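Structure record follows, encoded as structure tokens.
Missing here is one protein chain; the remaining ones are kept as they sit in the complex.
The block that comes next holds chain A.
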Amino acid sequence: MADTNPFLPVTSSGYTHLPDESHQTNAPVIRRRRPFKEHLIVVIGLLALGLFVAFIGYKASSNGHVHDNENGSFQALSREPQTNPLVSRGPTTGVSEKANRVRGPKSSQHASRGPAAGVSEKSNLVGNNLRSYPWDISMLSWQRTSFHFQPEKNWMNDPNGPMFYKGWYHFFYQYNPKGAVWGNIVWGHAVSKDLINWMHLPLAIVSDKWYDINGVWTGSATILPDGQVIMLYTGCTNESVQVQNLAYPADASDPLLINWVKYSNNPVLVPPPGINDKDFRDPTTAWLTAEGKWRIIIGSKMGREGIALVYDTNDFKTYEIEGILHAVPGTGMWECVDLFPVSTEESNGLATLANGPGVKHVIKASLDDDRNDYYAIGTYYDKNHTWVPNNPSIDIGIGIRYDYGIFYAAKTFYDQDKERRILWGWIGESDSEAADVKKGWASLQSIPRTILMDRKTGTNLIQWPVEEVESLRVNNTDFDRVEMKAGETIPLDVGLATQLDIIAEFEIDKEALDKAVESNETFSCEGSGGAAERGALGPFGVLVLADETLAEQTPVYFYIVKAKDGFFKTFFCTDKSRSSEATDVNKQIYGSFVPVLEGENLSMRILVDHSIIESFAQGGRSCITARTYPTKAIHEAARVFLFNNATNASVTASLKIWQMDSADFQIYPNDATRQLSVFTSILILAAYLSCIEKFIW
């Protein structure tokens, strides 16, 4: 290219005057200007960059929980820093340096799977079906639910501080921001208008004080008559002592209650004399006593006796220990205790301070010993801070459970908007933690349930999924009076069968009931052979998440036993023994006896949502929540069947089955706003830079 700036000619004088300000010449000053084109190119370049950044931002915040991974191995997954859920440890935890090396970069190459569809033929030749099932992305990503509450990723456990405030249902939860196993616990937060569609908010309470540095554990909300919100929660201190702390919203006028403030003089309660430092947690919602004080209870234990301690306060800052509300020997530590009133006459919920005739009080405790939630109905005596069960033989911890499957740390709150009491329950995983780490998340919450006294039996509570879940129902299919002979299995064609709401009624033929032989048989769902074990009067019910060949199936069913006195005992079970061909998942059979009254048909409701199945018998008198991890009965391969495995009875079934739409889960600030704000700021920056540029030149 020709040099457009030829060298200045060397004058004969050998000296060239430098341009000098003092040399005022009359020659016009010609300033070199960048062509307009170059400006435009720079601005467009910045705009393109902005779009790109916004696009990346959108992708990162979208719900892509299991990251698509060509080779399917989670070695690759764990290498990406933002998705690495594994907690790194150091020598201080007593672990040798050696173990801290990230292992097996080589093995990820060798463990490379074929295309996303699954494992290549070659590796299948080696094993038989005793082989531990290699979880692939398709199976794992399917497990994520569509209308149950769960955060975008990582570990969750207990529900915390649920309440209805300024038009929003608030939900907090135990959360590990760093991984898919328990640890580093803080409070997650989400809000909803209808308990079904949610907006995830920033973390509400984090572990940044000495009194909660080892965990921001479970707590409850109290809304005072003047509208103030009080949050009490357990903190695990720097010395691993369990204490109770007070927190409140930073801005009570913010309906989303995004920011929270901890009381400057926390903790407000420490373990009292005689109570172990590690047996003092999960404060309840407070209620007003007749004396006008606020009262809470905190579960604990003395020896092997589970107890509930009673505290009174005027200001939630200083407390007086009143004594023990109730104790049950042999039950061990009571976690997440809850006390609430139920009406024996009406079908609405009651606010926590309700008392008087027509009101009974339920105490519930989560037993650390067996990780089940138990409740008992009784009478609360305000004056001497005690509670007495209606029936001591089914007292707390030795009687009825909220749910006979996997359901723990449950907590109720009073929804003052719709005058109902609502129950939340933590549903953990029952697969291997390796799978949880691989899929990047663990745990769900149950669909919130209304909870009422069962006035027909007087002994049970009734739980039922909140009616708002029905707004997700689409594509109804009815099956009217389908008759099944003994041993029959009938496919039900409903289309895609991974998100369903099933309501079914069963009638067993009367002759079979009369002819059945009385027996002393002590039946239990757990101890039985599941749905494959045939009896005269059962099992019969529905198979969900079953594949066409029934190699994988999860039966939800009734089993009737005729007792020696001629009375029938009905059991309601969920059988996971064949729910998956994988060998590293739990395959128990869950269930219990369910009271069936004269004249009642047998009825069940089943909510299927990918890896969770929530079942309700007799309108919610008995509930079973199960987690299942099929490898074949997933996506379009999942089916529903009706079955009757009784030997001697025919059964007539009528069903209504709906497919369920997915719920909406947004993130605050929501995706669109975030995209827009990133893009706008880049645009402004670009404009600013090009203006600056103009002035420089």
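Everything below uses one rule, namely that contacts are C-beta pairs under 8 Å (C-beta built on N, C-alpha and C of every residue); 3 or more make two chains touch, one makes a residue touch a chain; residues count from 1.
Everything that follows uses one rule, which is that contacts and distances are computed from a predicted model.
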* To do: Have a look at "Serine/threonine-protein phosphatase 2A 55 kDa regulatory subunit B", "Protein cornichon homolog 4-like", "COQ9 C-terminal domain-containing protein" or "Pectinesterase inhibitor domain-containing protein" and point out the UniProt protein name belonging to the hidden chain.
  => "Pectinesterase inhibitor domain-containing protein"
* Of the residues A:Pro159, A:Gly179, A:Gly299 or A:Gly535, which one touches the chain left out of the display? -> A:Gly179
* Structure fact -> Contacting the left-out chain: of A:Pro159, A:Gly299, A:Gly332 or A:Pro448, that is A:Gly332
* Where the complex has a chain not shown, which of A:Leu140, A:Ile196, A:Ala221 or A:Cys236 is the residue touching it? -> A:Cys236
* Just the residue numbers, please: which parts of chain A touch the chain that's not shown? => 73-75, 78, 86-89, 93-96, 98-99, 103-104, 106-108, 110-111, 122-123, 125-128, 130-132, 134, 179-183, 214-215, 217, 236, 240, 242, 276-279, 304, 332-333, 368-369, 371, 432-434, 437-438, 583-584
